[in-house]
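Every protein chain except one is present and positioned as in the full complex.
Naming follows writing order (A, B, C and D), and every chain is counted from residue 1.
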Amino acid sequence: MTKDIREDIAWAKINQDVLKSLETPRPAYWVILAVALSVFGVGLGCEIYQYQMGMGVSNLDNPHAWALYIGSFIFWIGMSHSGTLLSAILHIMHADWRKPIYRFAEAMTTFSLITAALFVAVHLGRVWQIYYALPYPNERWAWPNWQSPLLWDAMAVFTYLSSSMIFLYVGMIPDLAICRDNMHSGWRKKLYTLMALGWEGTDRQWRNFRMTYLTVACFLIPLAVSVHSIVSTDFAVSQQPGMHVTSFPPYFVAGALYSGCAAIISLFIILRYVFRFEEYMTLPILRKVVRLTFAIAMVWTYLNCVEFAATWYGHDPAEKAVLVQKAIGPYAPFFWTMIFCGSVVPFAMMVKKWQTSIPIMFAVSLLLNLGMFLERWMIISPTLSHDYWPWQWDHNQWPSMIQWGIVFGSFGFFVTLFMVFCKVFPSVSMYEVKEMVYHRSLHSKKAESAAPEGFVAEELAVKGAN
Amino acid sequence: MGVANLLENWSKFRHTHPVDDHGHEDWMAYPTDIKWAMAIDLDACIGCNACSVACYAENNLPVVGKDKYSHGAAMHWMRIERYWDENEGEGDFSAEQGARFLPMLCQQCDAAPCETVCPVGATNHTEDGLNSQIYNRCIGSRYCLVNCPYKVRYFNWYDYPSTKDVWPSPMEQQLNPDLSVRGKGVMEKCTFCKQRTYTARNDAKTQGREVRDSDVMTACQESCPTGAITFGNLFNAESQVAMKWKAQQVKLDTDKQAKDENPDNGLRGYHVLEWLRPYPSVMYMERVRETEI
Amino acid sequence: MSKRYLLALYNNFEEAEQVVRELRTSSIQGFNAADDMVIKSPIEHPEVEEFIGPKPVKVQWFTLFGATLIGSLGFLWVASTQANFFSQMKGGKPIVPIPPDMVLTYEFFILGGVYITVLGFLVCAGLPARRSPLYSAKVSEDQIGIMVKAEEGATTALKGIFAKHKALEIQEEVGR
Amino acid sequence: MRHILRLFILLVGMFTAVGCYAADKAPALTTPDQLGPEIQQPIEFPHFRHAGDAKDGGMQINCMYCHTYARRSMVSGIPPVQKCIGCHQSIPEVRDHPRIKKLFAYWDAKKAIPWKKVNDIPDFVRFNHERHIQRFYFQLDRPYQEVCGYCHGDVKKLVVDRREKPLTMGWCRSCHMKDHPISKASDKIGHGPNDCFTCHK
Partner (left out) sequence: MTENDFNRRDFLKVLGWGGTAVALSGCGNTSIQNGKEIITSFVTPPDYVIPSVANYFNTTCAQCSAGCDIMGRVREGRVLKAEGNPHSPINYGKMCGLGQAGVQNHYNPDRVTKPMLAGKEVTWDQALAAINDKLGGVKGEQVAFLTGDISGHPRVLLDNYLEALGSKNHFSYEAASPAVLRAANKKAYGVEMPRYRIDKARVVVSFGADFLGAWITPVHFAQMYARFRKGTRPEGRGVLVQFEPKMTLTGANADRWVGIRPGTEGVMALGLINALGAYGLHIPSDIAAAVKEYTPERVSLDTGVPFEQINKVAKILKERSPSLILAGDAAEGYAHGLQNALAIAMLNQVLGNIGKTVEAPASVPFPQLAPAVGNRASLVAFNKGLADGKYKVVFTYGANPVYSAPAALKFQDNFRKADFKVAFAHYMDETAQAADLVLPLASAMEDWATVVPEYTAVPEGGNSETYVHMSFRQPMMEKLYPDTRGIGDMLLALLKQRQPDTYKGFDDFYSYLHGAILKNKVALGSKASDDDDVFWNATVSKGIVPLSGHANKVSGKLTAADLKLPPTTGADIAYPLRLIPTVSASIRDGRNANEPWLQESPDPLTTVVWDSWVEINPKTAAKLGIKEGDIIEITSRSGSIKTQAYLFPGIHPDAIAVPVGYGHQGMGRYANSIGANVYSMLDPVFDDKTGDLAFNETNVKIAQSGERVILVKDEGAAGGSQAHMRIAVQWPVDRVDYSKEV
């Protein structure tokens, strides 16, 4: 068991390494960016076509009015949650191993929320009238319907998005100051100077900074939980069998953290390579994240079982029918893929050797996210094609290429934003890595006298993990 | 209005609308002593589709054509559903006693699942007990359709007015001027022929009288060759529909009707899916079959 | 009698700590350790506060205020819009239903909390701030800076103290 | 801490203002009248001459003499050419006025006059003239000029008619929320319907 991070990295070196990521990434960066952009382009094309022709081209049909759009909406919101998990929850728990990786996690939160917000527009039949849903005083004297879970969504997502953006920014101020001090003139210099707000790291600034950061973190945790439970009410509040499920709020939150952590692993691996962050995004940290993910995977699996069990013993014929449909109906392949990816694949994370194997973990994390995407779809489609009204049961619904195109496009959109961010802003929190290194070194100094090297490291690692 | 209004009328705002609101004096309850309701006698319904076609004629429903129909884009607000008697176990159907027809239209629920979930409030409860759908307010989130247990809401997946062969000239001259023609991305559904009830109430007001039972007929009721459909004001004790509901002891806001309470009371009135408690405004009367043949 | 600014840079917190302690104990004419001394560090370091003495933090008050105010206003607003647009009767639901409004209030509560907290932070930390008279990029890298403000006369004494503790660099500046 | 205090006060002020504005003052947005654009009509029909008061040389003809359908139909109706001719053929003294010449030209050609629509509400709104006329003119018998004026403004002072009221939904509702007596006889109070369904079908 090696240490999370070398304790003897000089602070100056930290600055250098991270600042280098703003200048010269590996060529892979540009490849990824190009691919992402083109995928996004495709999605955009599909959306324009759909806008012109009407929703019908997405091959949604009348009993089957929702599908991948809402699914992706939930997926992206879900993905955002683990960013908060790392940056807020672990911050409060003083798990300092999070420090090198929470910045990009938080960025991921922000951008996946933006992507999710896109789907609201994509999903609406008359997006050009979307302003009807905004609560502003208007000449119609009409207000949106606050009773609708969709509006709660909007409210929650808006709060979450803006809050986590602020959180991201506040946490970045000291690093922006560093960039300001080390950048030579140019638009970037101006940008950083502006954004650093004249931060100089005085004791007064640090004092208030600490308090603020802590407080906002405290707010973000209940917020994150509320957001996905509110999203779950879209279904839980409705009447349809398979959607009207009591355990949905926790189930959704768990699923959210799950897919988010998986996404973090993927991005961890990508950034580590693209920006040469081997020094900071070290394998022990990866191992910790993987363990965390595994734990959440088990929570999710458990809640899945709870849901099925509840349905089974609830003895509502309609509910039961939907469950059976999922298992043996036309959507069975996807359902079982979801179960496999969501509940079986994670066991690969138990193998200690694999926990730190980059390729394996990369593959696993992608599979997990596939599973989580299907999960969202499996909440919607089986129910709508097999609900209370047998006359309207249909099994012919299959998302058209347009619909798929838009969904994939959203991934392109997300990756583009994310990659641009990582190039423009330090994706590793410099000052916090410094703190980490500093505290570790202090600690080991104290410990040295007491115990032999290996033991200390062991103990450190354990301390870090909780 | 606003905060002042909120504080003044708090108790009114906390009143549950509209289920327990008949005769409520507030401006929010049914002020017109009208609650439109329907009774459909399944023993009389022969499944001939006349009502459905009449609905097309009255309500400017687009003809979507084979391809779109196959993708579930049909726009029939009134659809005739045909169910078979099922042989238990074997899982196949028996035609011995013919088929069972069920005319399905918007049930105008009093506690409508669709109303609460619309983000823009495009579907509300009207003072005369209808479940309104405001086309130009709708932004097409389709939540109402997802939450409708009867699946009687129909979404405009395409822009039918501008689609070829939907209303080729001169067919558009047949369109009913009392209704909007719905464009793409709008949800629509049966309105109990709102334009007709409106005209009836309008004339009654002008003549300074209450709406009589004979004043208004829905298009489906008017055409139904066997008179299986009855429509009228439930609050008017003389109206056909009220008498039928009364005779069948069917209540609006219950999830179990008299015929289920006591199987021997010889009644046959019920609401479809009533155990979900949407409190539908349409009463169905069970089909009857001879036992000695 | 103009003020002078001095900035001394140190390698690590230990050294800085000794300097600070000495400055605080020393009674130099025209220099008040409580107000005229600022520590600039590349990382957040709680210990700093121990040796520069108690300085209160007010941000949490903003938090309390913002959360409660915006939470309650949010509820009022939602409820009164519902009341205002009363033609929106919802089958089987009151015009002003409590559960949804509670959900929304909850969100407003958090919204207010976060926004006003950050506002408070800017206010309390005095950001955005003008460049202070003396600053070194080293402070954001790996050195701890101690900036003092003093009367002309006091500078030599202060420099002495800085030097004694092996200051890497001492900058001096005429205050405005 | 002074600046913090100041900030508190500022915040309180700001949020109360916004809150109250949104909830209360929103209606006010649409109340002031907005004059519609000038419209070129095929014949500049002088409303003031026909409907205007005697003192400004008007003949005080009841609006519903020409707009005959207003009291029994959704639409008020544009008078047929025949109606104009009906009077004007017996008013020889104005026969040579350019407008009247135009009028007769249409009549002789038996062509309809292509009037421009002045008070043109969106297509999905259904305003019912009958209801309003019946309610205010016949039941409450207010003067016809006032009744028509609720929505059409002071047409009797205009030459070519112009829109004088906002005709927005908020403006309609501002009136529908007011309580009026049901009829002259009864002291019962009622107000216009507030269902969206009443005007949007």
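In this section, contacts are C-beta pairs under 8 Å (C-beta built on N, C-alpha and C of every residue); 3 or more make two chains touch, one makes a residue touch a chain.
Here the structure is a predicted model, which is why all the values come from computation and not from measurement.
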Displayed chains contacting the withheld chain: A, B, D
Touch criterion as defined above, residue of D:Phe48, D:Phe104 or D:Phe124 at the omitted chain: D:Phe124
Footprint left on subunit B by the chain that the document does not show: 42-44, 46-50, 52-54, 56-58, 63-66, 69-70, 74, 76, 79-86, 92-102, 135-136, 138, 159, 161-162, 165, 167-178, 180-186, 219, 222-228, 240, 243-244, 247-248, 263-268, 270, 272-273, 284, 286-293
Touch residues of subunit D, complete complex, unshown partner: 36-37, 39-40, 69, 72-82, 106-107, 110-124, 126, 163, 166-168
In subunit A, positions touching the absent partner: 63, 126, 128-129, 317-318, 321, 385, 388-396
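The rule is short, and it goes like this: only the chains that are shown with their structure count from here on.
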Winner on C-beta contact pairs when B-D is weighed against A-B: A-B
CA centroid of subunit A to CA centroid of subunit B, Å: 44
Centroid distance [mean C-alpha coordinates] between subunit C and subunit A, Å: 30
Chain centre separation in whole Å, for subunit C relative to subunit B (CA means): 63
In subunit C, residues with contacts to at least two other chains: 76, 80-82, 84-88, 90, 93, 120, 124
For subunit D, residues that touch 2 or more chains besides their own: 22-27, 173, 194-196
In the complex with subunit B, residue positions of subunit D that touch it: 20, 23-27, 72, 122-124, 126, 128, 130-131, 134, 177, 190-191, 193-198, 200-201
Touching residues on subunit C, where the partner in the complex is subunit A: 38-46, 48-49, 52, 55, 57, 59-60, 63, 78, 81-82, 84-85, 88, 90, 93, 97, 100-101, 103-104, 106-108, 110-111, 113-115, 117-118, 120-122, 124-132, 135, 137, 139-142
Residue numbers on subunit D that touch subunit C, as the complex places them: 1, 3-4, 7-8, 11-12, 15-16, 19, 22-24, 26-27, 173, 194-196
